[in-house]
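One protein chain omitted, others in place.
Naming follows writing order (A, B, C and D), and every chain is counted from residue 1.
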Amino acid sequence: MTEIQSILLRLWDSFGLNIRLFGLTLVCALPLGLGIAFLSMSRVKVIAWCSKTLVWVIRGTPLMLQVLIIFFAPGLLNLGAPWGSGASARFAAATVAFIINYACYFSEIFRGGILGVPIGQQEAGEVLGMTRAQIFYRVTLLQVIKRILPAMSNEVITLVKDTSLARIISIKEIIMMAQEYTAKGLIWPLFSTGLFFLAFVGLLTLLFNYLERKLDYIKV
Amino acid sequence: MTEIQSILLRLWDSFGLNIRLFGLTLVCALPLGLGIAFLSMSRVKVIAWCSKTLVWVIRGTPLMLQVLIIFFAPGLLNLGAPWGSGASARFAAATVAFIINYACYFSEIFRGGILGVPIGQQEAGEVLGMTRAQIFYRVTLLQVIKRILPAMSNEVITLVKDTSLARIISIKEIIMMAQEYTAKGLIWPLFSTGLFFLAFVGLLTLLFNYLERKLDYIKV
Amino acid sequence: MPILEVRDLHKSFGRNKVLDGISFSLDQGATLAVIGSSGSGKTTLLRCLNFLEQPDHGNILVNGQTIFDAKDAPMLTEHSKRQKRFHFGLVFQSFNLFPQYTVLKNITLAVELLAKGQAGKPDFTGIETQARDLLTQMGLIDKEAFYPYQLSGGQQQRVAIARALALKPEILCFDEPTSALDPELTGEVLKVVRELAQKKTTMVIVTHEMAFARDVADHVLYMDEGRIIEEGSSEQVFSQPAHERTKQFLSRFSGGSA
Amino acid sequence: MPILEVRDLHKSFGRNKVLDGISFSLDQGATLAVIGSSGSGKTTLLRCLNFLEQPDHGNILVNGQTIFDAKDAPMLTEHSKRQKRFHFGLVFQSFNLFPQYTVLKNITLAVELLAKGQAGKPDFTGIETQARDLLTQMGLIDKEAFYPYQLSGGQQQRVAIARALALKPEILCFDEPTSALDPELTGEVLKVVRELAQKKTTMVIVTHEMAFARDVADHVLYMDEGRIIEEGSSEQVFSQPAHERTKQFLSRFSGGSA
Partner (left out) sequence: EESDLHHLQAKGSIIIGYTVYAPMNYTDENGVFTGFDTELAIKVSEVLGLTPEFVEINWETKEIELAAKTIDCIWNGLTIDEERKANMEITIPYVKNAQVVVMKAGNAYESTASLEGKTVVAEAGSAGEKTVQSDPGLQKAEYVSKEVQTACLMEVSAGTADAAVLDLTLANAMIGEGTDYAGLVIVDRLAVEDYGVAFRKGSDAAEAVNQAFRQLKEEGYLEELAEKYGLDLAL
């Protein structure tokens, strides 16, 4: 194996961390975001207000700071060390920060999508004697998904690239790994990471195009 | 002046760099993005394809890498030093990288907005004997703006937070400044930067809400 | 005993009094046409019958049983509202078909969900058979696998009618079922409604098609500003309207262009 | 000499032949109604007259002058197309008013832009005065500062008519001007068109309102599958249609519900 190959292999290994962070964030932030969206639309003013404020603060500050705060704040404020200190602890903290951040972004997308479904669809369900849950899952949800797919696709692609922010708490993702080579005087690995991102984003784009085509039959 | 005040003042000073980078990027990337949007919709296949590929690559790779490449690549490839090395040179390079990156993002938003205006509006203009330019500026543009305002507002708020990526080429924006205090053993300045971002994002949110209300009379 | 009895229904939106004491009754198998100018409260009346709006005052009785009383309204649970809704079916002006389902599934969905919620094994085949019968009746049996967007407006509206009928409502309500249709497509839908009338389906129809109302309705209500101004058999109201307002309203139509 | 002469117009979309040799002529001040079933090519014909589609074959003459010849079409510049368009005005089925402008500005915009492009100082006051005259004529003078969404469909369509008239076209085309309107709002628009006909405005009207076509048109074309099947005076076509197809088509309407 040449040196180039072995470096690319190590980069690919560390890209696994980016992908895992991406996957975990996606899987958890989507349902959490839906929950926050519902809270934001709650008829109870206080709940809606709290939820909207949370979203506003999270969307208003850099994700990098949020990662720092989530990981360091407990220790700095002498609240003990909920995360521990090893690599897996760091990964857990980063994942939590990412999930909260992206759940807030997703919640706004969901909210827009839900409000965009014509009230007539809801009423048609009511008149046919469906329960609220049935109306949401059987009537509204798929139309919401169809509506928000373009916005989601943007946000998900941003998430891929954001995963490398996790290096701020020493998660050895691909860019941090590449910088290790930079420190040794090898510069190309850092720039080559762009190709990894590009390839992954390309795959996601194909996936989203496929989903959009799949839902094309729903004319909303 | 207490130490806290003087630190906050220095942070505020360096936040000026974030704001300038933000302002310059916005002012240049908006028209450039519109231009790229038109190229992407060009009837000449080659032009449309090139433009779409550019957008795809730029959106598919981290902005941080793009900043590194734009600043360092000329020197690394022995193409001379177009930027020089001082602080203003770094700022110029970062601004160019940001403009290109955001122009690509904006172009996609513009494209969606333009395609969303009903063809009937265009035809109504044609039938009334308006020129292409008149139709675009007098009929389509404001409707496009109205349509894209929510997506733009998201992207612009992301831009505010992205400006701090410029520190990768040692632009002493607010987070890099705060890290200088961290290096001296002071931690709170770093976390306090969140408030600067939050305040600025709050202002922008108010501005966008105002704009949305202003354009509320256009029912598209 | 009338199948439907509405007693002194009142409904305001903020300061805007939209229903101002509506009372009428309807016999089993009869067809009631509700006419009146725009904003007179016709849609709101239908929405109250279908529990989409809650009247501020008044009762609604079906088969002599009170199914709604404004006094008890605050205690009405979601569940009991749903139960009571089954007395009525509603066909919307804008169809409101579910875009993600085929024509057949649009018709069976609610029935299947209902069957699942009840004791015993749901008879899905039976439900589909019934839905196909309805589609045949609507002249759409060849379209069962189509999606709504693949149908013309008139066809969509007929699916909406089948969807409402699938739940076997005692009273079927229509809110201007043809006003979102091109003149050419209107005919198909009116034909279907006419057939339902001949089969003695109890119906309440809000409509702007005067000729059709005259043809098909046994009974006509003329509403204005939330009140019933004139009420009577179709012949009576159209040939010898008693009130000046009604005459004026009807003259606009007979003098119309088509 | 007829004001408009169309000679052997052909137009296909891909393999779909939509206009298959359309020829007719129209006299100054006359009203032509174009009727025919859905998909027969009526809209396409109007769009060809207004340079929104380019015919594959045929000529269009205005006042005896060829303004379009399919043979020269490839050389047609944007600019000359725009010049030739001014012979025609088009009122769309869906109005297509500009939502960001007031009623008055909707009417004046194109006229002002045209005036700016020409030599001399543009007379903006004159343009506004003329627009107000048109609004008065349409019965909308009190709405000049409203935005389109604040108007009913019928009012919007009348603004669209005023907008087209503001450019003083020699021939005004209408594409089903009432089909997007509620029956109640249709009347207002038809009244305005009838007044224009009385003032001897040259008009080409595609319509589904048979009664209206019979009333207002001097001349009627019946189209089917891209061809003119029957042509004649209004009385002739409606009372004694010569062709079986026409009879069948017209019977659908006389047998209609309203």
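List of remarks:
Keep in mind that, in the parts below, a contact is a pair of C-beta atoms (placed from the backbone, for glycine too) under 8 Å apart; a residue touches a chain by one contact, two chains touch by 3 or more.
Here the structure is a predicted model, which means the values were calculated and not measured.
In the complete assembly, the contact with the undisplayed chain comes from B:Gly75, out of B:Gly16, B:Pro31 or B:Gly75. Touching the missing chain, out of A:Leu8, A:Val57, A:Leu141 or A:Ile168, is residue A:Ile168.
Of the listed residues B:Ser42, B:Thr140, B:Thr158 or B:Gln179, the one in contact with the hidden chain in the full complex is B:Gln179.
Think of the hidden chain as still there; on chain A it touches residues 71-72, 74-76, 80-81, 83-87, 89-90, 167-168, 170, 172, 176, 179-180, 182-185, 187, 190. In the full complex, chain B contacts the hidden chain through residues 68, 71-76, 81, 83, 85-87, 89, 167-170, 172, 179-180, 182-188.
We take it that only the chains that are shown with their structure count from here on.
Touching chain A and chain C together: no chain. Note on chain placement: the centre of chain A and the centre of chain D lie 53 Å apart, centres being C-alpha means. Mean C-alpha position of chain B lies 46 Å from that of chain D.
Multi-chain contact residues of chain B (touching two or more other chains) are absent. Touching of two or more other chains is recorded for no residue of chain C. All chain pairs that count as touching, in label order, are A-B, A-C, B-D, C-D.
The residues of chain B lying in touch with chain A in their complex are 56-57, 59-65, 68-69, 76, 112, 150-151, 157-158, 161, 164, 175, 187, 190-191, 193-194, 197-198, 201-202, 205. Every residue of chain A that touches chain C in the complex is listed here, in rising order: 118, 120-121, 123-132, 134, 138-139, 142-143, 146, 217-220.
Taken together, the chain C residues at the contact with chain D in this complex read 37-38, 179, 182-184, 186-187, 190, 208-212, 215, 252, 256-258.
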